[in-house]
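Handing you this structure, nothing more for now.
One chain of protein is taken out of this complex; the other chains stay put.
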Amino acid sequence: MSMVDIDVSGDVFCSIVLETASTASYLKQGSSVTLVFKETEVSIGKNLTGLISLRNRFKATIKRIEKSDILTKVFLNYRDKEIVSIISTRSAQKLGLIIGDDVEWLVKTNEVSLLQEG
Amino acid sequence: MHDDLQPLLLTFQLAITVTAILFVLGLPLAYWIAFSKNRFKYIVETLVSMPLVLPPTVIGFYLLIVFSPQHFLGHFLETYLGIRVVFSFTGLVIGSVIFSLPFMVNPIKAGLQNFRHELIEASYVLGKSPWETLRRVILPNIKPALLTGIVMAFAHTIGEFGVVLMIGGNIPGETRLASIAIYNEVEALNYDTAGLYALVLVGISFFILLVFYYLNRKPLKIF
Partner (left out) sequence: MIKIRIKKEMHTPRGQEWLDIDLNIAKGEFVTVFGESGAGKTTLLRILAGLTQAQEGYIEIDGDVWFDSQKGINLPIQQRKIGFISQESSLFPHMTVRENLEYACSDKNALNSIEEWIITIGLKGLEAQRPDQISGGQKQRVALIRALIKQPKILLLDEPLSDLDIHARLNLQDEIIKVYQKTGITTILVSHDLSEVFRLSRKVFIIHRGKITKSGSPQEVFVNNDLSGKFKFTGEIIEIHKDGVLNILTLSIGNHVTKVVASDEEILGLTIGSKVIVASKAFNPLIFKA
């Protein structure tokens, strides 16, 4: 297993993968990778205080919201990239999410996959 | 020795000699036909099987011509080697060998062709020569085919008439076989003697085939 730190325009993302440098050639300093994770694994926090175990937490702004009975899709603007989070509609209401809100989005390190580039 | 028994003894003497020669000759020939990749192989196969379709007298006729002292080969044999083929036991052997050839070669060929080739390859991989492989792997596994060849060649030689009459003639104690003797005795109206020969031939042929089919209850179907 390896813990990989990835630099994304200045922010540091973490990913845990099963491979090691000896089994996967792309696991070396300097190689470019794409980070992949499922929208349903992305959480949203607003006015977060205190400590949290999640290391991947980054600031973003809400661009758009799509609601359905159970789930809500929240489109975020993160450093001019689009991040989508799918959370329960109940949570979205509790957080009082509206377009333009400044929030933080979070994803667990073990949910982040690495896609080798090229 | 009673003269009446002579044709019978001669017949079996011929059958044993011919079968022995055919086995020694037929095995390599069958092996070559079964495994050679020579593209003219089919010509040899055709020649070997010719006696199956030709009237025996045709083969006998040609042998008579070729081996007659007037002909080059017959002349050569008689002058330089002192061998006379026509109207002799030697002639009977040569004629019968040619005529019974397919009965020995075809069953053995089929046995070899049906033999699992991987076993031959396995033996080669283990460092064994083709000869050793034949002796220790192939032959022990194609016994039914070998037995079929031997029995068929033997039985067929006993029953031969046309070829041996043409090349051997009818010399008592030399070329008068049981099958020819029966014909003679009938011509001379000696039905008792003819009957004796016929009965002995039937009895012995039946016995040989009976033992063969008993030993070899799953014989190869060749013919």
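Just so it is clear, A and B label the chains in written order, and each chain counts residues from 1 on its own.
We adopt the following convention: a contact is a pair of C-beta atoms (placed from the backbone, for glycine too) under 8 Å apart; a residue touches a chain by one contact, two chains touch by 3 or more.
Worth saying up front: this structure is predicted, and the values here are computed from it rather than measured.
Novice: Among A:Ser32, A:Asn77, A:Gln93 or A:Ser113, choose the residue that contacts the chain missing from this document, as touch is defined above.
Specialist: Final answer for the missing-chain contact: A:Ser113.
Novice: Under the stated touch rule, tell me which residues of chain B contact the chain that is not displayed.
Specialist: Within chain B, the residues touching the omitted chain are 118-119, 121-129, 136-137, 140-141.
Novice: Identify the residues of chain A touching the omitted chain, counting contacts across the whole complex.
Specialist: Chain A touches the missing chain through residues 15-19, 23-26, 36, 39-40, 66-73, 84, 86, 110-116.
As a working rule, only the chains that are shown with their structure count from here on.
Novice: Mind checking the centre-to-centre distance between chain A and chain B? Centres are C-alpha means, answer in whole Å.
Specialist: 92
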